[in-house]
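Here it is, the structure, as structure tokens.
A single protein chain has been removed from this complex, and every other one stays in its place.
Up next, chain A:
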Amino acid sequence: MDNKRLKIALTKGRVEKQVVPLLEAANINCDQIRNKKRRLIFDSETQPLEFILAKGPDVTTFLERGAADIGIVGSDILTEHQSSQYELLDLGIGKCQFVLASTQDFDPKAPKRKIIGTKYPLITKRYFDSLGQDVEIIKIEGSVELAPLTGLADAIVDITETGTTIRENNLKIFDYLDKVSTRLVVNRMSLKQHPDEIFSFVDQIKQVVDKKGKTISK
């Protein structure tokens, strides 16, 4: 058996903060990530693992190009970037939902071609396609809530965890779209090339996820 070191691309920021305790519960040493300072790549001295910290969309690019074997990233990004890699595990964290939101006076049934602001043009297009509506989509990189408030768009499609940001900006939710959570994704070729190492890593984490799920459902 070869000594394959698995390269794991982890979405930095909120996902990273939620995933690190999960990895530690699965006996994966994350001291280097906890003490990372400004470093973005960590070659574990105790395990055959290498961690890469990257932005969510870049995690999908690393995976697509085979620069990482495993990615940990939100399902929103996987869908938007049309990831074609294997999605082996729902980590049950980072749970939120896509919503259609706007100012109180927005009329979803108004007979007009709506203008929708979003960070997720593909998901937005698919949603309105399913309703049989053609809309104008404006890609916005952040603070999407500003779009209807400033008159840039009629409404937004965005993800929300609790709806607090939406409410605090005096916006109202008009529809609920797909649910989102953090997923463990594996490069297709890597799984064929190193199945034992990858399944061992995945199963280690799955045990923790299953246990956590059972605790929550009790």
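The rule is simple: contacts are C-beta pairs under 8 Å (C-beta built on N, C-alpha and C of every residue); 3 or more make two chains touch, one makes a residue touch a chain; residues count from 1.
By definition in this document, contacts and distances are computed from a predicted model.
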item	value
Chain left out of the displayed complex - its UniProt protein name, from "GntR family transcriptional regulator", "Phospholipid/cholesterol/gamma-HCH transport system permease protein", "ATP phosphoribosyltransferase regulatory subunit" or "Thioredoxin-like protein"	"ATP phosphoribosyltransferase regulatory subunit"
Of A:Phe42, A:Tyr86 or A:Tyr127, the one touching the omitted chain in the full complex	A:Tyr86
Of A:Leu40, A:Leu131 or A:Met189, the one touching the omitted chain in the full complex	A:Met189
Residue numbers in chain A that touch the chain omitted from display	2, 61, 64-66, 81-82, 84, 86-90, 183, 186, 189, 191-195, 199
